[in-house]
Every structure is written in structure tokens, then in C-alpha cells.
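Right, I'll just put the structure down here and ask away after.
Up next, subunit A:
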Amino acid sequence: MIKTCLCVGALALACQFETFAEPRIVSAGGAITETIFALGAGKTLVAVDSAGALQPEAKGLPVIGYSRDLSAEGVLSMNPSLILLNHDAGPPAVVDQLKESGIPLRQFSSVDSAESAIRRIRDIGEAVDRQREAEALVAGIERSLAKIEKRVRSEDARPRVLFIYTRGGGTMNVSGRKTAADAMIALAGGANAVSGYDGYKPLTSEGVVNAAPDVILIPSRGLEQSGGIDELLRQPGLALTPAGRARKVIAMDDVLLLSFGPRFAEAALQLNEQLFPPAKR
Partner candidate 1 sequence: MNAPALLQANALGYRVGRIPLVVDADLGLSGGEVVAVLGPNGAGKSTLLKLLCGLFAPSSGMVRFDGCPLAAWLRRELAVRRAVLPQHSVVPFDFTAGEIVALGRSPHRDIRWQRPMVLRAMERCECAHLAGRVLRTLSGGEMQRVQLARVLVQIGLGEGSAPSALLLDEPVSSLDPAHQHAALVLAREMAAAGVAVFVILHDLNLAAQYASRIVLMKSGRIVAQGLPEEILTPGMISSVFDVQAHVSANPLTGGLAIFVKPRSGNAQDGANHSQPGGSGGRAQHA
Partner candidate 2 sequence: MSPGPFRPSAVLAFAVLSALLLATAVCSMGLGAVRIAPGDILRSLLAPETLPPESRVSIDMVLWQLRIPRVLMGLLVGATLAVAGALMQGMFRNPLADPGLIGVSGGAALGAVTIIVFSTTLFAGQPWLADLRLLPLAAFAGALAITLLIQGLARTDGYTDVATLLLAGVAVNAIVGAVIGLSVFLASDAQMRTLSFWTLGSLGGASWKTFGLMAPLCLALLLAAPFFSAALNAIALGEAEAGHLGFSVERVKGILIYLTAAGVGACVAFTGMIGFIGLVTPHLIRLWLGPDHCRLLPASALLGATLLIASDTLARNIAAPAELPIGVITAAFGGPFFLVMLLSQRRRTYPE
């Protein structure tokens, strides 16, 4: 009896110590959370934002809400030792409050290229004390990027890619320049079929015909919800493009494709392989 009591007491004491010794990280940002898991530091996470909660490993962790609409007290209630925020975490007043709380906080700047994505992985590695793991991850990324470069160099043509962003439900947006999709297409050796504007614009039949894409890239969830390739090509104009006539539609997970997280090079390689299928060569 006494023995068990002592055991329980010791255990409780140990737990107490652990909570003080172990880092407790709150992460607001899908890519940040994914990177933390990729670096093997998932156990240090005590709460994630709604985007991070999409990670299967994050199941069961408390969710602090949408990263642009955080609550200072909610974050603090997780008793964090480190707060990691996406570049767009907010509202600004809440970020200020969190900074004033005195708890170590790091906000990462936005990532839109391979270089900045690699830099963020190294930064996160440093923040969660997994530098070695970060270097290993970066080495893998660089290998994938080299593979892509090699393949692209052997090709003359750069296929024109039209990225259609849709989550189903009718609205379809096409990415212009200065978007994550534009960067990924370039990374994978394609050319964005749209160069007339920055950001996203709704799809129009004439715009699509004008863009004359060789390939259509679309989030796999969006393609499913639009009713598959046949249904998609029924969108006005799409069937008239080279991509539509050849039925060249690539569907990829949009989080993987657009988040510039730890697997972005994998995604780029995947896209690259589909843009330059081996059969063609």
C-alpha cells in the first residue's frame, strides 16, 4: 500500500519535472507544424492551429483556432515554453499580447521559394533544437531538387501549366504570378500559363483559351468535388485548350503542393515527373 503510494507520488513528481523540463510548443501554421513532426519533435507540440490539425499526427492535440484569429489567453492557457507563428498569424493585437507575455515567440516570414522554404526548415530545427534532423531533411530536399534540375535540363520544352484552385462548390480560381502555385510550377520545370496578373482570379472561358495550357493542375480534393476530369473539362473553354483536348489533368494534394512545408521538394518532384512523363522520352 505504502509502496504504491510512494510510486504514485514519485510518478507525479516525475511528471511535474517533465512538464518543466520538456519544451511545450504551440504552433500556428500548417507547414510549421508539419515540419516539427518531420523533424521528429512532434512530442513537444502541445497545441496546433486549425491548419496544423489537418496533419494526421496532430490528432488529439488541442486546437487554438484559425491562425489569423488567435486568442492570446487560449495560446497561453497551453502553458507553452515556445510559440511558433506563421507569417500571417494574427490579429496583430493578439500577436502583440503574446510577445508581451514574455514567452519565447518566433514568427516566420512568408515562404514562396525553395531557398526560403529551406531557410524556414533550418530555423524551425534551431527553434526546436533538432538541427541535425533539419540538415538531414534539407539534404533530402536538395537531392530531389537536383533530380528535377537534371530532368528539366534534358528537356527543351517547358509545358504551360494552368493551376485551377477550387475546393468544389462552384468557385474556380486561376493562379497568376506571385503565388505559391506559380513558384511550384516553376520549381517543377513548368511555365505558368497565366502571366497577365498577380494572385488569383476567377476562371473565365476566354481567359482559359487565351492561356492555352498544355497541362491543367488542380487540387485532388477540388477535382473530386467537381465531379472528376470529365466534369471539369465541361467547364466553358477548358475543352478547347491543348490540355483539355489531350485530357492532361494533374491532380495533387493542395496542402502538399502549396504549403512549402518539409515535403515541398517531394511535391515538386512528383509534379515534375508528371509534367515530363518517362514514356515521352
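The criterion applied here is as follows: contacts are C-beta pairs under 8 Å (C-beta built on N, C-alpha and C of every residue); 3 or more make two chains touch, one makes a residue touch a chain; residues count from 1.
A word on the picks: all candidates are chains of the complex that A comes from, given by their letters.
Because the structure is predicted, anything quoted here is derived from the model rather than measured.
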item	value
Complex member in contact with subunit A (any copy), out of 1 or 2	2
Contacting residues of subunit A [partner candidate 2, same complex]	20, 47, 50, 62-66, 68-81, 88, 90-94, 96-97, 100-103, 198-200, 202
